[in-house]
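Heads up, one of the protein chains got dropped from this complex, but the rest are sitting where they should.
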C-alpha cells in the first residue's frame, strides 16, 4: 500500500508511524487540539508504551490487595475495615530545571493521587538522587529540592517521615525526585475513577487553569540535552495552601453520597483525566471549554486541554447533587464548575465559543495507544571482583565510610521536613522504617520505607531489583511490622537503547521474583524513562516504596542501643561479600564486581524469625544491614543510642566481615543473660546467628583492629551534609 | 474545662491540639470553631493552633489576624478568656496585637522540625503552674518563622513583669547562643500578655503528650489548664 | 490604575535573607557588594470606584491597606507609589 501521508510541521513529539495511527483512528487529519491530545496521551509518561509489556509481568495480587495497579493509587487491607492507599511518582525533569517548584509540585501531584481515592494522606516519603557532590550544580539542586519538598509538605500538613538520598555522577545532568504518599481510608469509602451514568455532570474543582506547563508530559519523556536548559519550558508553581483546601473539601464531599467517580488532573491535565475516566467507564464525554475556570484571558482550547495547572480535580457527580457539592467547595473557597456531561457515544466532544473544536474516539486513544516491544539485551554478568587490599586501619575506614556522601546522616534534610504534624509519628526519620499510627485506632500503625541501591542495579539488574524490594521488606521487618505491599518508581535511561531496555527488563524480573517470594505484591507504580543527558544514562534506579502494618504500636522496635552491658548478635550469614560495596567505592575508589546475591527464601526465613523475636519482646534493638555492612550497622546503633560497643569479628577476613554487604542480615541486642537462649532459638529455627560483642562505653572497639570514639564518628556522620551545604567540602 | 480551637483553612495542628486537650479534659473533646464563625459559645480557653492559617504567603499570621473570628477572640481575651497560641497561633496573636513583638524568619532561613529543650521561666501562671521555675522540658518545634523579635524596651518590660514564659536552653538549663535555634531575642520561646491570660509560644507542647509519639513533657501545660479552668 | 507598595525592613532590624544573599554573591565572586537588603514589592491593580478617585484619595486608601495588612509596622517600613 502506498500511503501519501503529509505530516504536519510539528508532530508534537509523535513519531511518523504514530501519526499514521492517528490518521487511521480519526479517519481524517486531526486539528491542532486533537493532535495535541494524541501527543500527550501517547507520550511515554501517560501511555507507558515502552514499559507496559514488562510491567504486566509483575505480581499484583494477594488476599489483602483491594486495588492493584491501574487506579490512581494502590489499596491494601490493613484490617478492621481500614485500607492503606499509596503510590510513588517521579518529578525528575521539572526538578532539574526548577528544583524548588519541581519538587514541590511533585509532592502535590502524588498527594492528589492518594486523596482522590478517598484517603486522608498521613505520610510522605521521598527518594532523591543527585549528581556528584563536587558537580557545580549539585548543592543548588539539593537545596532547592529539599526546600520544595518541605515547603509543600509542611504547609499541607502531611508529615514527611522517610526517604533516601544518593549522590553519583551519573545523575549530574538528570537528578531523580521520587515522591510517595501513604493515605488511610475506610474500606467502604474508597473512590474510583471509572465514569458512569449517562448525562451525569462532569465537574471541575480546585484552582483555575492557566498556561502552566503546556506539554509537561511530553517533556517528561524527552531526553535532555544541554540546550534544553536554555529553553526553560514553563514550570508549574505549586500552591500548597490550595492543595490543603482541596484535600479537606474532597474528603468532606466524600463523606456525602454524591460522587460517582473522581480523578485528579495530573500530567496532561484535563486531557488525561477526562479520557481515563470516560475510557474506564466505557462512556463518552462532552466538555464545554468555556466553562473551565480560567486564570488568564484569551486561553485557547489547546491550552485548556493541555495545561498542567496544579491543584485541580475532575468529578462525576450524581445528577442533582451539584448544589450540595458546590456548597462544600464554596466553603473552602475553591472553584467549582460543571463543565460537561457523560454521553454514550464513546467519543470525546469538545466545544468552545459555541463551536465544536474536537471530536475524538475515546477507547482507541486511551487503550489502543502504542505498545512497543523494544529490543533489549540482557546486562552481561559483572566480572568477578579483583583482589582487594586494605590500605586503611579498620577504624579509619569506618570513619571515612560513615562520613561519605552516601552514608552520612540525612538529618540536615529531614529536620527541614515537618515529620511530626498530625501527632501520629511513632518513629521519626533516622530509623529503619518510619512508623505512623493509624489515626483514632487504639493500637495499629503503618511502617514504611523507600529503598534502592542503584550501583547494584547497574552491575546486575536482576539482583538489584530483588535487593531493592528485599531492603524495604527488611526495613519494615526491623521495626516489627508485617510488610504488605509495594509501589515502585522505575527510573531508567533511554528505552530505545537495547542495553538500557535490558536493564529495565532485568530489574522488573528481579522485582517480580522478590514480590513473589516475600508475598509482597506491587499495587501501584510509575515509570520514568529517558533519564539521560547527552547520551549518558543514569544508573538504573527502580526505587521501591514498601508499606507494612504493626498491629500493636507498643511493640515497635528501634535501632538505638538501649543499655550498656547488653549482648549484640548478628542474625543471618556473613560471608564478606565486597563486590559493589561502599567500602570498595569509598575506601578503594573501585566500583566493581558482582553485587551481593539475594537469596529470597533466606530473606524471608531470617526476617520472619526476627519479627517473631520483636513481637515476643526478646530483643531490645534491631537494625537491618545494608549499605556499608556490619560495622556501619553497629556504628549507627551506637550513635543512635549514644552507647558504645565492644565487638570481635571472628570469621576469616576481618574487613570482609566488617564491610561486606551480604544480604538478609540483622543486628539485634538483648540482655546479656538472655543471649544464649536467643542463640539457641535461632539454631532451632535454622537461622545462622552469632554473638558479636557487648554494648557499653563511649567508644566503638573491634578486637585486634582498634578503637574509635563515638564523638569522632558522630562528627563525621552528622557533619558531612551540613558542612557540604554550607559550602565546605 | 471548656476549650475551643479556632480552625483556619490552613490550620494543620488543630488535630494534634484536639488530641491533647481531649486527653487533658478526661475525654471531653474541645469545640472546633471555623474561622468564618465569629459567633461561638462561651468557653474558658481559646486555642489558636499551628499551621499555615491562610497559606501565610505574605507574613505568617498576618491575614488570620484580620479575620472576623480574631476580632471576637480579641474581644474575649480583653475580658479575660484565656488564650493559648501555639506556633502559627503565636504568629497570629502577635500580628493581632494580643501579644507584643513579631516572629521573623528563622536566622538560618530554614524550617526546623526537631525536639528541643526549653526552660520554664516562671511557674506563676495557669499555663506553667505545673512546672518548676527553671525546669527544662523536651518538646518539638516545627516552624520556619519562629525568630521572636521585640525592641529592647519591650523585652525589658516582659522580663520585669515576669512575662517571659519559656526560653530555648540545654538540658542543664543553660541559655546559650548554641541553644538559640532560630535567632530569637534572649532565646525567648514563649511570652505572656499583661495579666498572663494569653500565652504564645513557638514549640508544640501538644506534640509531647503521648509516650508513643513525642514524650510527655507537654502534659503539664494542659493538665494545669484543665485543673485551673474546671 | 496601578499602585506599588514597597515594604522593607526598618533600619536596624537584622535581615538574615539579605545577609544570605550577600554571602552568596561573595562566593560567586562579586566581592564589591557591601550590603544587601531584601524587601517586598506588592503591585496592586486598582479598579472600580477607587481607581476613579483623585490621586491623594487613592494614595490614602493604599496606605491604609499597607498599614492594616501589607506591612508589619513594628519591623517594616513601607512606601506607596501610584503608576499610570
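For this structure, a couple of remarks:
The letters A, B and C name the chains in turn, as written, and every chain counts its residues from 1.
Assume contacts are C-beta pairs under 8 Å (C-beta built on N, C-alpha and C of every residue); 3 or more make two chains touch, one makes a residue touch a chain.
Predicted model, so just to flag it, every value in this text is computed and none were measured.
Considering the entire complex, the omitted chain makes contact with A, B, C.
The residue from A:30, A:106, A:210 or A:395 that touches the chain not shown here is A:210. Touching the omitted chain from chain A are residues 97-98, 100-101, 207, 210-212, 232, 234-237, 239, 241-242, 295-296, 309-310, 333. Although one chain is not shown, part of chain B still touches it, namely residues 54-55, 57-58, 62-63, 66-67. Touch with the hidden chain on the side of chain C covers residues 6, 8, 18, 21, 24-25, 28, 30-51, 61, 65, 68-70.
Rule of thumb we're sticking to: only the chains that are shown with their structure count from here on.
Arrangement of the chains shown, judged by which pairs touch: a linear chain-to-chain path with two open ends.
With centres set at the average Cα position, the gap from chain B to chain C is 30 Å.
Between chain A and chain B, the centres computed from C-alpha atoms are 36 Å apart.
Shown for chain B are the residues in touch with two or more other chains, of which there are none. Residue positions of chain C touching 2 or more other chains: none.
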